[in-house]
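Quick one: this structure, given as structure tokens, is what I'll be asking you about.
Left out: one protein chain. Kept in place: all the others.
Entry: chain A
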Amino acid sequence: MGSRAVGSDLTTTDVAGLSRLLTAGEVSAVEVATAHLDRIAAEDGALGAYLHVERDSALAAAAAVDAARAAGDELGPLAGVPVALKDLVVTEGVPTTSGSKILEGWRPPYSATIATRLAEAGTVLLGKTNMDEFAMGSSTENSAYQVTRNPWDRDRIPGGSSGGSSAAVAGHLAPWSIGTDTGGSIRQPAAVTGLVGHKPTYGSVSRYGLIAFSSSLDQAGPMARTVLDAAVMHEVIGGHDPRDSTSIDSPLTGLAAAARAGAAGDLRGLRVGVVRELGGDGHTEGYEDGVLARTREAVELLASLGAEVVEVSCPSFDLALPAYYLIAPSEASSNLSRYEGVRFGLRVGDDGSHDLDEVMALTREQGFGPEVKRRIILGTYALSSGLYDAYYAQAQKVRTLIARDFTAAFTGVDVLVSPTTPTVAFPIGSRVEDPIAMYAADLCTLPASLAGLPAISVPSGLSEGLPVGFQVMAPALADDRCYRVAAALEAAQDAARGHRLLDELPGGRA
């Protein structure tokens, strides 16, 4: 095998394929890591997906996998598979910034549970990916460090807040990555880059070591090129963790099996509800025609595979966006109070002329970007005495209404579907000064976030040459249904198309 040919093939091979090659000894972990690191060196200057690349330690970890395999050690199926982590996943000794200047240069003294579980599975950390500062945004333009570009069109956003992760995987700079989702930050970037992204049931993946944004909503999950790869990663990172008090103490299995079952293409007996309030009749304002067309086609495809399709109304979903933009900033204003310039991170103004309060205010003023400041101020407002009942408490009650709509809907159907986001990737710079327009990108993803339910985004095709995402939502702990339905859709589309959607990426197989 010529190393050049191997290199380009290895970066376009999915995780299932890499796992087979590594297990069979047809390629070494060092070859796989090198192929990705070389492609990062060549391409990431233009893409801006990574904030930090761990070249030396990645090669050392890969060499250790190869040595263990040569010595006859029993290795797991993912040993030697590279991975990228969103930069809010705390990694011991490896820079972790959450996209913020306030954590510039910080090297954490411990690792997140999900980072530890991925390492224990033998995966090789390539680096940390760019993101909107503290995960606040839908375009990754709120990163304090750099702009990240969409591999499908480099003048457009890769989604957010996990936009470095989406650009890395769609741009073949990592076979898969970890994203986190508070209001749609896994699903929306996956949708606009042609990837699969799953937000797990709240509590099914540990939050220990994830830099907090909105603690009652934050959840980490997989971003991958195939539904099966996403399910495999979910099984690695998921399951009970005593270090997260909101972690659900029940086993998490059957996700990869559900993806394999779905790919067989038989959905007879499955009841699918199309949510009217998310792009249906009377609710199409702000949705692009191409997105609605791909969504209709995906629904028809599910029906052709035997699913029974009905329209479902969830009237409270109309209030998801206002409720979210009160709850998330409120929790953020509290969570981000820990950045006070004393225990870690940036300190500004400590020159003897300022007291502690002033140093805190100067540190936070310089360390936080505009969207973070806006949300801290909004959250401080929504939590202030006299306004608490009208805003925060009211939003928490609306959350109950949304959860009840889901419960009612799931008495008649097994899954709910919708577009993932109302538009294809928008041009860089087009929404930066208009928070309301930016927030609209989360319209379809917010209901499942507020209710804590699992939801996946799977590609449904292209509109004007750009990827469109299809969302599948399921009851709590029924993540397997998301994988089953998404895999059925993926397999049927790939078969009809004759290739994977990502194969149409401009220059993707260069």
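Descriptive notes on the structure:
To be clear about the criterion, a contact is a pair of C-beta atoms (placed from the backbone, for glycine too) under 8 Å apart; a residue touches a chain by one contact, two chains touch by 3 or more; residues count from 1.
What we mean here is this: contacts and distances are computed from a predicted model.
Per its UniProt entry, the chain excluded from the display bears the name "Aspartyl/glutamyl-tRNA(Asn/Gln) amidotransferase subunit C", taken from "ABC transporter substrate-binding protein", "Aldehyde dehydrogenase", "Fe-S cluster assembly protein SufD" or "Aspartyl/glutamyl-tRNA(Asn/Gln) amidotransferase subunit C".
Among A:33, A:167 or A:451, only A:451 touches the chain that is left out of the view. The missing chain, though absent from the display, is touched by one residue of A:144, A:359 or A:502; that residue is A:359.
In the complete complex, the hidden chain is touched by one of A:23, A:380 or A:430, namely A:380. For the chain left out of this panel, the touching residue among A:48, A:158 or A:345 is A:345. Think of the hidden chain as still there; on chain A it touches residues 106-110, 202-203, 216-217, 242, 245-246, 248, 316, 319, 321-323, 325-326, 333, 337, 340-347, 349-350, 352, 354-362, 364-365, 368, 370, 373-374, 376-378, 380-381, 384, 387, 390-391, 393-401, 403, 435-436, 439, 450-453, 476.
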